[in-house]
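Of the protein chains in this complex, all but one are displayed in their positions.
Residue numbering begins at 1 within each chain, and the chains themselves are lettered A and B in the order written.
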Amino acid sequence: MTMESEHPQDDAAAASDKLILSLHGLKKHFPIKEGALQRVVGQVRAVDGVSFDIRSGETVGLVGESGCGKTTLGRCVSGLTDPSDGAVYFNITEGDRDRVDALRDIPDEQRSEQEREELAALDEAHCINQLNEQARRHYRRNCQVVFQDAFASLNPRHLVNDIVGRPLQVYGEASGSELTTRTVQLLEQVGLGSQHLYRYPHQFSGGQRQRISIARALALNPELIILDEPTSALDVSVQAQILNLLHELQRERNLAYLFITHDLSVVRHMADRIVVMYLGKVVEAGRTQDIFERPQHPYTKALLAASPDLSDDTDTEIPTLEGTVPDPAHPPQGCRFHTRCPVATPACGWDVDDVVRGLENQENLFDGLSAVNRVSPFEAQLTFDNEASARALADTLHSNAISASMREALEEAVVRDRTINIRFNPAEEVELTERAPGHIAACVLDPAAR
Amino acid sequence: MMSEGAEKNPSKSPAPVVASVADLQVHFQSKRGIVHAVDGVSFDIHDGETLGLVGETGCGKSVTARSFLRLVPKPPGIDAGGSILFRPRTTCDACEGRGCESCHQTGRVSAGCSACSGKGCSECVQSGEETLDLMQVSNSRMRSLRGDRIAMIFQDPGKALNPALTIGSQIAEVFYQHRSAEVLDAANVDVSGIDPGSLLLKRQAAQQSRTIERTLLKIPPLRSRRNQITAAVDDMVADALAETQIANPRKIMQRYPHELSGGMRQRVMIAQALACNPDLLIADEPTTALDVTVQARILELIHELQQRRQTAVLYISHDLSLVRRICDRVAVMYAGRIVEISDADQIFQDPRHPYTRGLLAALPSATQSRGKLAAIEGTVPELVDPTPSCRFSGRCPNEVETCARFDPHLQSVGDEHSVACFIYHEPPEGSGGRPTLAARSS
Partner (left out) sequence: MVDSPNTDQIYLQTRDSAWRVRAQRGWELTRTMLANPTTVIGLTIVVLLILMALSAPWITEPNTPDAYQMPRDWSAVRVPPGSPGHILGTTNRGGDVLYGVIWGARTSLKLSLMVVSLTVVIGVVIGSVAGFTGGRVDEVLMRIVDVFLSIPELIFALAIAAVLGPSFTNIILALVVVFWVKYARIMRSQIIRIKQSEYIDAARVIGDSKLRIYLRDILPNSFTPVMVQATLDMGNIVLVGATLSFIGLSEAGIAEWGVLVSEGQAGISAGRWWAPTFPGLMVFLWALAFNLVGDGLRDVFDPRTESAR
């Protein structure tokens, strides 16, 4: 355990070099269980390898559609769920972070004894799941959450006094009259007052409840607040009040925010940097202005185009995305967005599942399917009841029913008797690459080509 | 998108009115008193237009929409007055639905009033057209209108579809309910005769058959004819689904709602709502539960279908930027009243009511510096036994004493643009003065 975590205030001077939070290849997989014996039959990859940093005093916006894993990620960061793999580092210097990155990139078995010890020491000092009791309490105090549904996150049987004062009680910070004074101070900071102390949550309006949640999150003077869709249940006029309040508090207390939302106009207004997620992976990250003005990933572009804005021209068509988000239990190979991507290339990772995804709505095509022998994600033998069905599928695969880039990626679709052998060009997962300083995106398309 | 719609109605004469809401008041009984949820709302919806009804939670927009189909639960709801006049349409004789001058390109004309044969009487409010007051019509008439002449799409398609029935059978129900004659016609079943078989089939098509009759219909000679009906309905359902751009509708028909994605379910809802080619479609926040990329497609779909069929749409939403994109006219509601109604372009370019201005300013945008959003201070008033006053007083930046003592009414401030605010019209005599916009800048 290092000095930093023991005496957090001491290194305040070194704040510029300090990362409040650093995610390293964070994964969270939920097992799919089936049957009476609860056998694990698969994994839902809610979050599948996410890395980014949050510096003190900045707002990072985490954007994505429902099911992209942004809420799960928030829960991992706040310590409500343990990640399946990867780690979240708290209060780490950039130098240490780079060292952790380097060490973690070495496969387990190849690490030397010394490297292992070094990593273990760093993990114990900073990784939120391996902290000792004292450091964990320190982390807990410094990372608070404001939930989407303010009403559900307030115990209906507790008075505002109990709710807001509770963190102070838990850490023994105050009691008796001091507790009341501090609670009143907190309420005043969020625009409420002592007249609200002894009321139940149901006696407040939606905006006021969210203020109570914020007051509770502020009680322990945290460095980071995770805001999980804090305004999506509120009306615009109230949303504006809450956003102003959040900004005000950030300025006063040098708070860092992880702002999780699906609302692009809100995140554009609030965030310094934005991380865009799709199906558990980061597709693009960078400064807010860069993301909005020069989006690099086709998904970001589609998202930006689809969200209505008052400054839009009403006469332009809203560009839309085809298809639906694939099942996160079977994410597509390569770039996960290629199934819906308007500019997909043959190198995007077309796989056997895409055949079914793309053609399942075709009438009678898969009716005669009797067996599937999967060699790899990119190669499989599909056996039908009769040869005609297999031929029909082969014909379809060579027709316009599937996209040109998918046809190009298809190496082989050969029919032997009742079996069709389908093989695609294998593709690697698409790595995030730097497109501009501080702006990364995961797309096979060459940035220079555009 | 919008310009197309504008070109279709180049002449200034507005399309005929499909529905006209006049001084609608819906109240709710509560422990603390009577809540005036909708308190004197009036507006018209014209043929083939999209009217947006925007406002925040609790402003009464959903209650207004539900009143069209009498879906407000009573009690605790109370009809406190007002009317919703609805004029059902029939196909235009002159152009047989293709759209011509006489029917304002909508392909539909209003039916004549049966009481006065078009001369105009008290029953049809001197319009000579068949006019129904939706607040007064009998329950059976209401049932025949629902889903046929007036249809509704709900916010959460997951809840609005029956989880125990297949998609196909849920849409088929609409046809059986409202189009039994056409079903029989399409199935080539002759039911003019008096043979008991055709009677049974007729009852089957109208979904009136009992268990014993259904059993009878399983007996061979009748079965083949019954299957003809089922096949005919299946065709109609598949067509309806195909209209909403659902690929492979015949496969989707056999699925259950939970097997479909949210966007797909909303498409099914739209297919069901538009199955009978209604005159008025009420869309109650149809995309709120959907992701932005899916929302864009659903909006596009609604817009396209509306253009093609010239259905009037009442679009309920809290999202101003969305309403701006898809609506021809917009009515802004606040605390049970309409505070401003106008052309969509006009209301966004030149909002007049302080509340509309506040709402637009409160939207977060890139240009607004952080922490400086123009939030509307305060909260929506409780509508328990309100006294006469502007409902926005107390939060309004331009407020003067008059506002708290008198009711402002919607008054015209320009072409098709009305505002309920004392800034734009004289307050009653003996009031304390008139607010001005100047107060705003302070």
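What we mean here is this: a contact is a pair of C-beta atoms (placed from the backbone, for glycine too) under 8 Å apart; a residue touches a chain by one contact, two chains touch by 3 or more.
From a predicted model like this one, the values you see are computed outputs, not experimental measurements.
Note that the undisplayed chain, when the full complex is considered, contacts A.
Screening A:Gln43, A:Gln185, A:Gln289 or A:Thr383 against the full complex identifies A:Gln185 as the residue touching the chain left out. The residue touching the chain not shown here, chosen from A:His126, A:Arg216 or A:His247, is A:Arg216. Residues 78-80, 137, 140-141, 143-145, 147, 149, 152-159, 161, 166-167, 170-171, 176-178, 180-181, 184-185, 188-189, 194, 197-200, 202, 213, 216, 220 of chain A touch the missing chain (whole complex, contact as defined above).
Methods note: only the chains that are shown with their structure count from here on.
The geometric centre of chain A is 37 Å away from that of chain B, both derived from CA atoms.
Against chain B, in their complex, chain A makes its touches with residues 65-66, 205-208, 235-241, 243-244, 247-248, 251, 262, 264-266, 268-270, 292, 302-303, 305-312, 314-315, 317-321, 324-325, 361-363.
If you check the complex, the residues on chain B that touch chain A are 1-3, 56-57, 247-248, 250-251, 261, 263-264, 291-297, 299-300, 318-322, 324-325, 344-345, 348, 358-360, 362-366, 368, 370-377, 379-380.
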